[in-house]
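A single protein chain has been omitted from the complex, and every remaining protein chain is retained in its original position.
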Amino acid sequence: MTWETVIGLEVHVQLATQSKLFSGSSTRFGAAPNTQASLYDLAMPGTLPVMNEEVLRMAVSFGLAVDAEIGQRSVFDRKNYFYPDLPKGYQISQLDLPTVGRGTLKIQLEDGSEKIIAITRAHIEEDAGKSLHEDFQGMSGIDLNRAGTPLLEIVSDPDLRNAKEAVAYLKKLHSIILYLGISDGNMAQGSMRCDANVSIRKKGDTEFGTRTEIKNVNSFRFVEKAINYEVQRQIEILEDGGRIVQETRLYDSDKDETRSMRSKEVANDYRYFPEPDLLPLVIDDAFIEAVRATLPELPGARCQRFVSQYGLS
Amino acid sequence: MALDNTDVEKIAHLARLQISESDTLEVAQRISNILNMIDQMQNVDTSQVAPMAHPFDATQRLRPDVVTETNQRDQYQKIAPATQDGLYLVPKVIE
Partner (left out) sequence: MLSKTVAELATALAKKEVSSVELTQAYLDRIAQLNPALNAYVTTTPELALSQAAAADAQRAAGNATPFTGIPVAHKDIFCTRDVLTACGSRMLANFTSPYDACVVERLQSAGAVMLGKTNMDEFAMGSSNESSYFGAVHNPWDQDRVPGGSSGGSAAAVAADLCAIATGTDTGGSIRQPASFCGITGLKPTYGRVSRWGMIAFASSLDQAGPLSKSAEDAALMMNVIAGADARDSTCLDIPAEDFSAQLNQPLTGLRIGLPREHFSDGLSSQVQEILQLAIKTLESLGATVKTVELPNNHLSVPAYYVIAPAEASANLSRFDGARFGYRCENPVNLEDMYKRSRGEGFGDEVKRRIMVGTYALSAGYYDAYYKQAQKIRRLIKQDFDTAFKDVDLILGPTSPHTAFKLGEKNSDPVTMYLEDIYTIAVNLAGLPGISLPAGMLGGLPIGMQLVGPALSESRLLNVAHQFQLNTDWHTQRPEV
């Protein structure tokens, strides 16, 4: 039995703005708990979001760097669920009309060949706060400094076929966001987070198998190991005649295994609807061209230039 | 559209509202009445109409990327139910 692995990656990039996405709080890392949480970040009654222009510029610059369609009319939506690190009880995100549409990323494989990975979309959304589960007399401590920090969620098509390709994609994405200066892309610190959607199917099948989502992988090396573990786990289940359960799994780097997050298995109905406190985000060609003019030369382009200028191979 | 007790429990859970068992039936009936009233909308042909999210055709204003907020933790946490070391305390999630 030959199995084919199918991987899609969702990467959350924390954008390196001075202030948050919808409030004027500082985004500086490492501040004392809740010292960078404004009335809006705390979801005090009567507070309202106002959009940070730099977030839009950064999102568009990413879109241009991956040759993506730019959504010239994008809309924010509310994604509703309850969790202590989500003070409003909803996250402001983008569903049907994201700021960045379909694009492509070229990766280099180990054998030197190139592969084009399609990017489905990239959208702007608010980050959540942090829950500290250390023992505060049996309670959790919530720090909302991070709540409201701007994120760009970059979603790939399920075009990746093995862990090494996934890592190559991540590394390329990482280099782009660093070159653009839109994020410090620090996986260990959480300014770049990767979730992997992994499924397998019989080679030649056109339908996708049931996928699982692996979270909590905070280095390129762990992404590779987590995917390899998960693929092996799924193969063993299917070869034993079992079924893959669609679920979210956490990667445990100590044991080098993925574990089911049973508590999150309850299907979440996010009840998305357009954010009534924000108006549609409309950008014109002039804005896009102005952003394009500020883009640094991208790694791929520089490489090509070296090749043609200096005859390197 | 009639809701039964299971529907009510599901919605109450999504909305994190405690509804006592004894109230569930009455809540189901009252909400069903509301939904019946709302169902009057279903007979209208809106296939050629775009939804209207805002009454006017304006677009989102942008603000400059500048820090304008200062640390007001002490003042804001004066009204919090439970805090420690600057953190908001809540009961743990059961895993």
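By written order: A and B. Residues from 1 in each chain.
Definition applied: contacts are C-beta pairs under 8 Å (C-beta built on N, C-alpha and C of every residue); 3 or more make two chains touch, one makes a residue touch a chain.
A quick note: this is a predicted structure, and the numbers were derived from the prediction, not measured.
K.L.:
Contact with the hidden chain only, please: which subunit B residues?
P.N.:
Output for subunit B: 3, 7-8, 11-12, 14-19, 27, 30-31, 33-35, 37-42, 44, 46, 49-56, 58, 60-61, 63, 72, 75-76, 78-82, 88, 90-94.
K.L.:
For the chain that got dropped from the picture, name the residues of subunit A it touches.
P.N.:
Given the touch definition above, subunit A has residues 39, 42-51, 78, 80, 82, 84, 87-90, 140, 142, 269, 271-273, 276-279 touching the missing chain.
As a convention for this text, only the chains that are shown with their structure count from here on.
K.L.:
In angstrom, rounded to a whole number, how far apart do the mean CA points of subunit A and subunit B lie?
P.N.:
26
K.L.:
Under the definition above, what is the set of subunit B residues touching subunit A in their complex?
P.N.:
14, 16, 53-54, 58-69, 71-73, 76-77, 82, 84-95
K.L.:
Please output the residues of subunit A touching subunit B within their complex, sorted ascending.
P.N.:
17-19, 23-26, 32-39, 42, 44, 50-56, 75, 82, 84, 132-133, 136, 138-144, 262-263, 269, 271, 274, 276, 278-282
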